[in-house]
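Incomplete set of chains, arranged as in the complex.
Letters A, B and C mark the chains in the order given here, with residues in each chain numbered from 1 onward.
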């Protein structure tokens, strides 16, 4: 199965669904990533692209597509939809993972809306969460206990971002572990990533 | 995997998730059914039990457990929870399917609440829908096109109930097909059963 | 009473509330339609306009207003609101019917938002559903059993669209019947169209 994860900035995808992608890649599925902006307001753009590619290597993703939008300026219009549609045509994914549309970051909101339109006929469509997500109501999850270290390695690959959590003395790694544990207990496992499915085909 | 479907009366399970159960059984999973009441207010109790067992044969279910409660009198108390717990201990299911808790029928509501407690640590827990379900917000589905005929055969096995839809000239079969088509288009397939997952482990 | 139905593309209105409009026209109410785009991405624009006018004749609508927007490019800005306000001033409707705002098609979302602003002081305001609607929570409905054939004739008048459901072997007519049956049983009738009211004055 081809899987496409969509995120606004480098490291958004890994935080939200890195463990899921690692599991997909380990099982032989083809994982692709679309990153809409190089996140140049949160660090040097070129550096963040390198970090994103280092992380994609750890995940085992086949390719990172870049949206070339400017950080904080993802447009809520047809242009972004068309950009994603181009990737959809190339990748032919059966599963889409994207930001939850209720989020305090406008780029996350706009990308979720655009992805909802562009991937209208893809049968599996899930929202993932991040530190700025609001009102997230997960209804499914995946056990990431065995791939947690690898997920953390991905987040560490985004070296310029590890300490940027807006909370003093709190690294993105600590937060990712807490989140995995919090969602784990809800899923009756130790560590999990949680999702809100819009469409999900149960293939048994 | 062991699967347990829980319904208040004969034919409730088949209408809500008969296609899903048929697919599970076809793939070699062990399917069990718990029917809380023989539905004696909607027909002869003994006849409805026979119909239920005929239908279970078509599904390929291993066993039908009976709750022995009186129709319309499922209690909202610990007794019903304990009854389900007994089945859980015997079957050891990994997947539970039950009525949506928002429903105009009190038996459906009470059974959904009791099941939620009794199956607290089962990792997969889904609500199915029926004609009296209210405010159903499905987030996942399964393609039942290839098993639709078999699902309809199950509903026909409940001979005493086929014409009982409270709408003149409308059989339960026609309704099941319309529902499958309506949920199908939402899932991007022709015929589907839709579910609202409370807990669902994505095993990839 | 003057009624205004608002849809993004030809045939959207008929699928969502064609039966309701036919009933309004039959009872002597003045029915108007606003179609924002000629849907040129889903067929020849001129042909689709002719189909829309043929369908409006069957409904008995007094006039079809065209938005002249390009398909998939309905803007989420004041321009669209002002365009609808112009129609509102001309038609003076007491009842508005429009797409549900949660939908995978951006044109449907944007039109619903714009209509919500433009019709702020119209006392009756309902959302209708379609194949791309998401999370629809209807709270009212109308019995369309007696006008179902006429509704289907409207959908057939959109000749270029009948087979375009994105599901092989599934026509828009079959889907409309399934949907009417599914919503019918919820409304305790055989065939219905369902709506989510934002404002609805009960006049008894």
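FYI, a residue touches a chain if its C-beta (ideal position, glycine included) is under 8 Å from a C-beta of that chain, and two chains touch if they have at least 3 such contacts.
Values in this document were obtained by computation on a predicted structure and should not be read as measured data.
Of the identical chains making up the complex, 3 are displayed, while the complete assembly in this file numbers 6 copies.
Note that only the chains that are shown with their structure count from here on.
A separation of 35 Å divides the Cα centre of chain B from that of chain C. For chain C, residues that reach two or more other chains under the stated contact definition are 166.
Taken in their complex, chain A has these residues touching chain B: 20, 23-24, 27, 29, 121-123, 139-143, 186-189, 195-204. Interface residues of chain C facing chain B in the complex, by the touch rule stated above, are 131, 135, 137, 165-170, 174-175, 177-179, 181-182, 184-186, 188-190.
On the chain A side of its complex with chain C, the touching residues are 76-78, 81, 113-114, 116-117, 120-121, 198.
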